[in-house]
Every structure is written in structure tokens, then in C-alpha cells.
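Note that this complex is displayed minus one protein chain, with the remaining chains in position.
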Amino acid sequence: MMRQAIHELSIATRGRGFYEFTELVAEQVRVARITTGLVTLHLRHTSASLLIQENADPEVRRDLERFFGRLVPDGDPLFQHTAEGDDDMPAHVRTALTCVNLSIPVVRGILALGTWQGIYLWEHRTHPHRRSVIVHTLGE
Amino acid sequence: MMRQAIHELSIATRGRGFYEFTELVAEQVRVARITTGLVTLHLRHTSASLLIQENADPEVRRDLERFFGRLVPDGDPLFQHTAEGDDDMPAHVRTALTCVNLSIPVVRGILALGTWQGIYLWEHRTHPHRRSVIVHTLGE
Partner (left out) sequence: MMRQAIHELSIATRGRGFYEFTELVAEQVRVARITTGLVTLHLRHTSASLLIQENADPEVRRDLERFFGRLVPDGDPLFQHTAEGDDDMPAHVRTALTCVNLSIPVVRGILALGTWQGIYLWEHRTHPHRRSVIVHTLGE
């Protein structure tokens, strides 16, 4: 019979960068004892993102950081919303350019990710933050 | 027992900009009487987006507009698809750079949004449009 569960993950960041938490999501699938189903993640912030990206060469994430740093530079004089710091409005723009939701099917009890896919929280602020991710598991 | 409902929202825009409709989604959760579940939104257009963004300082949305206006300028000579106006192809690009789907868990009868998160329709065309958003609620 179809059932669901909700769990809140709390992820501590040490400033801008990628924080993989694939295993924390996989654990929720095991705890919910779902064989076939769907996992939905929602990040409750507007200055960080959820991203599925390559989990092999860490240089890929560094290049993503370099690209976004050039595309949306901190302290860009275009921005008026500057009271919360030079990196705040760039963080909102980076979030708009990416996603705060992910939906991943569960097949034979396992997240249906590709071989090279990892689930990351992408922190866009330069200072450390504590981030909340809601995990909704559904299935049977 | 798990149940679902579908509702279509119609949102009138007055041209380019952000239109918050968090309360309209929250109302559908109340009407469906869901305590734990998942709400999925789908925008049925290719020149506007659905975005979760900061609902506090309106300058954040103005800065997002400034950034996207610089990144994807109207009338860019790069574009060949110009028959529907200078703002049409930029609107398609802005949609590709953002999202037309959102998935938000429901916890204790309430959308699990963060304190500063609002749900917006982001109109990318300069003229007013009527936009259709399908709301799928699922839960128990």
C-alpha cells in the first residue's frame, strides 16, 4: 500500500561550495522501506541550491564555482540589495539560475541516480550557514 | 488514505515582473484537507517561470530583473526568432534558465516553505498575459 514519510535534514555549510548528501537521502529511502516510489527534496532557503552533478572529478565542482563566480560576481554594481553583504544578491541570482527542488524515483529500493550523479547542496553565501532540506518519500 | 486533487489557477500579469501566489497554493492545500503530502505546480507556458524566491525586500526581485535583463537583453541581434517581438526569444531563454515546475512538501497541513520563501510567477513578456498553473495536491 502506498505510504509516505517526511524527514528534515539539517546541513551545516562552511561557506560557498558543494556539500554532497546523497547518502543521507538514500538512508531515508531505506528507513521508509520503499521499493518503488519517489523522493522529493525541498531546500527551505533562497541563497543556496540543490543540484545533481558529477560526483567523480572534484574539478567539475570547482569549475562550476568558477563559472558562476564570473557570471554573477560578488559586489556587482548592478545590484541595489546590498545591505546583507556583497555576496547576498549574487546568492539569490545563483539560486534563481538553478533549483531548490529535486524529484528522484526509487527503483528496487535504490535512488534511480546515474552512476556519476551525486546530490549536492550548493551553498552560495561566503559565510557558514545551517541549511534545512525537507525529504518527502512516497511509495510502497 | 492517500488521495489527490487537481486545480487550475489563472494568474493575470501586467507585463514583466514577479507575481506572488503563495496564498493561492496554500488555499488548495487547505481545501484538499491534506496534513502530510506533496504539492506540485506546473506552469503551462514557455515564456514565463515559476520561482521560489525571497518575499521580504522587494529590491531582491528588482535586482533579479536587472540581472536577467542584462544577461538576456531584449532585441539581442543573436536571435533569429523575432516575429513575436523583441522580448519573445529572451522570454524563452529566461524560462530555460529557470523552471516551470515546483514540488513542495506539506507538513502538518502547511506548505514546508522557509520563512523567507514565496512562490512567484515570473512573467518574462513585456505585455500583460493570462497564465495557467496546474496545482496537483497529493497526501493524506
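In order of appearance the chains are A and B, and numbering begins at 1 in each one.
Basically, a contact is a pair of C-beta atoms (placed from the backbone, for glycine too) under 8 Å apart; a residue touches a chain by one contact, two chains touch by 3 or more.
Owing to the predicted nature of the structure, the values given are computational and were not obtained by experimental measurement.
For the options B:Gln28, B:Asn55 or B:Ser103, the residue in contact with the chain missing from this view is B:Ser103. Of the candidate positions B:Ile34, B:Ile52 or B:Met89, contact with the hidden chain is made by B:Met89. Of the options A:Ile6, A:Val25 or A:Leu38, the residue whose C-beta touches the omitted chain is A:Leu38.
Although one chain is hidden here, its contacts on chain A can still be listed: residues 2, 36-38, 51-54, 57, 59-60, 62-64, 66-67, 70-71, 97-99, 101-105, 107, 112-117, 138-140. Touching residues on chain B toward the chain that is not drawn are 2-4, 6, 40, 42, 44-46, 71-72, 78-81, 83, 89, 92-93, 95-97, 99-101, 103, 132, 134, 136, 138.
As a working rule, only the chains that are shown with their structure count from here on.
Averaging C-alpha coordinates per chain places the centre of chain A 20 Å away from that of chain B.
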